[in-house]
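Okay, handing you the structure first.
What you see is the complex with one protein chain gone and the rest in place.
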Amino acid sequence: MLVNPISKNNPVIVLVLGICSALAVTAQLKPALVMGLSVTVVVAFANVIISLLRNTIPARIRIIVQLVVVAALVIIVEQFLKAYAYEVWGQLSVYIGLIITNCILMGRLEAFALGNRPFDSFLDGIGNGLGYTLILVIIAFFRELLGSGKLFGFQVIPDCLYEAGYVNNGLMIMPPMALIVVGCIIWVHRSINKDLQEK
Amino acid sequence: MEALNLFIKSIFIDNMVFAYFLGMCSYLAVSKTVKTSVGLGIAVTFVLLITVPVNYLLDTYVLKEGALVWLLGEDAASIDLSFLSFILFIALIASMTQIVEMVVERFTPALYAQLGIFLPLIAVNCAILGASLFMQQRAFPNVGHATVYGLGSGLGWMVAIVTLAAVREHLKYNKIPAPLKGLGITFILVGLMSMAFMGFMGIKL
Partner (left out) sequence: MNKNSNTYTFIYASVMVILVAAALALVSDSLKAKQQRNVDIDKMTQILTSVKVASDMSTAEAKYAEVITAAYAVNAKGEKTITDAKQTFAIDMAKEMAKPVEERNLPVYEATVEGSKKYIIPLYGAGLWGPIWGYVSLEGDANTIFAASFSHKGETPGLGAEITTSNFQTPFTGKQIFRDGQFRSIAVMKAGVKSETQDQVDAISGGTITSKGVEAMLYDCLSVYEAFLKTIKED
């Protein structure tokens, strides 16, 4: 339950959920990691809350209840980031708010939390959150390394390479390359897991 | 003039999909044929055109610091409810889509038959919430600008999804390495389209 969403049922590259933020915040590793962890926290706790309430929620306002729970959790996460990680809060800007519409959340709430016990739902949330974080970190790793020659803001490509004529690929930090990097990750992932290939 | 400028910019330069990756989930899922993507594009534009200005009014007259002065008098100048904006925006978007769905169903059944299945999807489309959050961040001077921005963003999204669908329809006839088929090639394709749209960046208005 915890491991499955990390590769085989990865929410981003297999189920195609939560793509928006995966692409937008991955120009650098640090915001990508914070974003991933924020989503993990929100999805885990939203799963637990909905699972606890699952027998009391009136069917007609199910979606609204889910949205309210998620939105409330996202606001709490945002307030904490603003208080304890101000710089990252500034970099993530509107994308924190967009966690609300991250399809991973609604997807897991509908598909899992509504029908399972709180503890299982918690693990499911953590697993999906980590699967999401993993992809974000992989994308951000390549984009920051090739785009600015840094990792977590520290320069890793030695100066002698720059002197020999190496240049950072500015396009890596721009939007298009994010998409292409994801495309390549899917390519690699599906070459390994042949059963996922589309006909 | 300024509004026209904003309109063009929000369609081409600050395109929802290519510059900010908003509404990606449904963008990838529904772009298999041109016909359905036109339907979803219209629905998104329609909802954006309504929710952005309404959220603008909500932000200006209820949420912002000091926004409640008109209702509660000078004492309210220090009330700042902006921490509630996410939850109210999303609630408003959800109820607006519901209302739009009912109105469309009641008055234009033909349109409903085409858009109906997409409307419930739209409440959780990040392009819709995203546009409202950008509207708040960019602090537009009046509701007119907010409306123009909503319309422009919607049309930009529609342009993006229809063009992608057109390309994907032809993709069927091409030989693509098996692991890349479907999702993989679509991502790369969107990346290339996004690069093309970067060409609009230097545009001077």
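Letters A and B name the chains as they come in the text, with residue numbers starting at 1 for each one.
By definition in this document, contacts are C-beta pairs under 8 Å (C-beta built on N, C-alpha and C of every residue); 3 or more make two chains touch, one makes a residue touch a chain.
For clarity, every value in this text was computed on a predicted model and none was experimentally measured.
*Asks:* Among A:Ile13, A:Leu29, A:Ala44 or A:Ala72, exactly one should touch the missing chain; which is it?
*Replies:* Counting the whole complex, the residue in contact with the absent chain is A:Ala72.
*Asks:* Please give every residue of chain A in contact with the chain that is not shown.
*Replies:* Touch set of chain A with respect to the missing chain: 56-61, 64-65, 68-69, 72, 75-76, 79-80, 82-84, 86-87, 90, 93, 173-174.
*Asks:* Suppose we count only contacts with the excluded chain; which residues of chain B make the list?
*Replies:* 9, 13-14, 19, 83-84, 87, 134, 137-139, 201-202, 204
Operating definition for what follows: only the chains that are shown with their structure count from here on.
*Asks:* Any idea how many Å lie between the Cα centroids of chain A and chain B?
*Replies:* 21
*Asks:* Of all residues in chain B, which touch chain A in the complex?
*Replies:* 18-25, 28-29, 83-87, 89-91, 94, 123-126, 128-130, 133-134, 137, 177-188, 190-192, 194-195, 198
*Asks:* In their complex, what parts of chain A are in touch with chain B?
*Replies:* Chain A reaches chain B through residues 13, 16-21, 23-24, 63-64, 67-68, 71-72, 74-75, 78-79, 93-94, 97-98, 100-103, 106, 171, 174-180, 182-184, 186-191, 194, 197-199.
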